[in-house]
Every structure is written in structure tokens, then in C-alpha cells.
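Shown next, in C-alpha cells, is the structure this report addresses.
In this view, the complex is presented without one of its protein chains, the others remaining in place.
After this line comes subunit A, so read on.
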Amino acid sequence: MINVYYLSAIFFLYISSNVYASNNGCLSFDVLLTQNIENQGFHRELKWLLEVIRPDTSTLIKNECSFAVELDMPPSVFVNPDELADLQRLGILKTFIGEFVDIELTEHEATNHTVYIFIETDDFSKVSLTLPFHARYQRSQISGGYGKAVLNKPRLLVRCLQKKEKLCEKFSTEAPCDFRGDEKCQWFDIKYKSLLEVNEMLVPVGDLDHYPLVSIVTLSIGCMGCIYILSLFSVFSKKPI
């Protein structure tokens, strides 16, 4: 008898806690984001694994929630708008770039730009994303070596169209509604747990110690080539007498 009472009490508590949670209108998120940088050199890929542990996918779909990743690219790196347009066309990645990106500039001439990656999926429990990006050339320095490019931490945004359950998050922010970027919407900036964060890469930099050697050899080879060709003209002459 006591057991039955006990069980029913537990059951009641369980139910009430659930009811309490939803009554509070608070849809809280428990998200894990794993970030990795793949490839080497100037052309890299940012790999993300997004795992939405709570709430479950059905709740998200019921509330018509959508996620977006907002990443602020520092001057040392850039995303190529043409490349992203290609991925969009192939239906691989839906993105929007907030600012104009000049892909030809070097690091210290460039400015930041923001990329929004919109996540479209039926299964939020595990979403993997790949964003190709590129390192910019950096100013050459004495003793050469490598320059650092540090990526910023991405922001995870969420927005639910059906307001059946309210979000617990209070920090709202403005961001484009979708990859077209025509309109701005209210998004909620949610906290997430991040794992194994690699956010830094090395970029080869020109060595100013090479300057004397390079300038002397380059310029003299250029002149020698010219002199050699001119000398051939005088040896292999075909002018009429």
C-alpha cells in the first residue's frame, strides 16, 4: 500500500514538474557544439557538429523552431561569396553574408564580416555543418615563420514561429530571417556547451630577412634575361646588306 502511494506520489511529482515546466512557458535549450578546423594551408573548412539534446526534435518541429549560426570573421580570414553561392545552389549550405567581402585584400587592409548559416533539417539531434573559408595573406615580417589567425566563437541563434512554448532565453538579437537576407527577424542568442574548440590556425608569412637576396637575384635575373635576348639579336642578324 505504501508502495502504491509512493509510486503515485512520484508519478504525480513527475507529471506536475512537466506541467510546471511547460506552464512556465519556458523552452530551455541544452545544446552541444563541437568545432573543428579541417585541411591545412590557405583553404580550410570549419566543421561543426550541433547536437540539440533538449528539447527533442518533435517539440522543435511543433514550435517551428529554426537554428542559425552567426560567425564573425576577423580580417585574417574570409568566406568567398561565390563559393557559398555555389553551395547554396547545390542545396548543401544556406548562408547569408552580412557585409561586402573583398576577397583580394590582405589581412591588415581587410575588415570583419559576418556569416549566417541557416540550419534546415528534420533531425536536430545531430547536425553537421561544413563552412569553407580561406586565410588572407599576412604582412611579411622579420624572420618569417607563421602568423596567427584566430576565429571568433560562433553565436547560436534560435527562433520559433509557433509560440506555443516560450523560450527561456532573454537575450534577443536582430539577424536576417533567412538566406535571402531581405528581412530582419528577432532571434534568441542561446548559450551552448562547446567541445574541443580549435579556433586558431597558422598562416605562412613572408620572411623579410630574404629581402636582400630576393631583390638582388630577382632584379639581376630580370636584367640578365634582357641582356641575353639583346645579345642574340646582334648575333643572329637577318638584315639585308
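Everything that follows uses one rule, which is that a residue touches a chain if its C-beta (ideal position, glycine included) is under 8 Å from a C-beta of that chain, and two chains touch if they have at least 3 such contacts; residues count from 1.
Going forward, contacts and distances are computed from a predicted model.
For the chain that does not appear here, its UniProt entry gives the protein name "GPI alpha-1,4-mannosyltransferase I, catalytic subunit", which is one of "ER membrane protein complex subunit 6", "TBP-associated factor 6", "Origin recognition complex subunit 2" or "GPI alpha-1,4-mannosyltransferase I, catalytic subunit". Between the chain not shown and the residues A:Asn112, A:Ser128, A:Gln186 or A:Thr218, the one that touches is A:Thr218. If you put the missing chain back, the residues of subunit A touching it would be 39-43, 82, 85-87, 90, 92, 100, 102-104, 106, 108, 137, 139-140, 144-146, 201-208, 210-211, 214-215, 217-219, 221-223, 225-226, 228-230, 232-234, 236-241.
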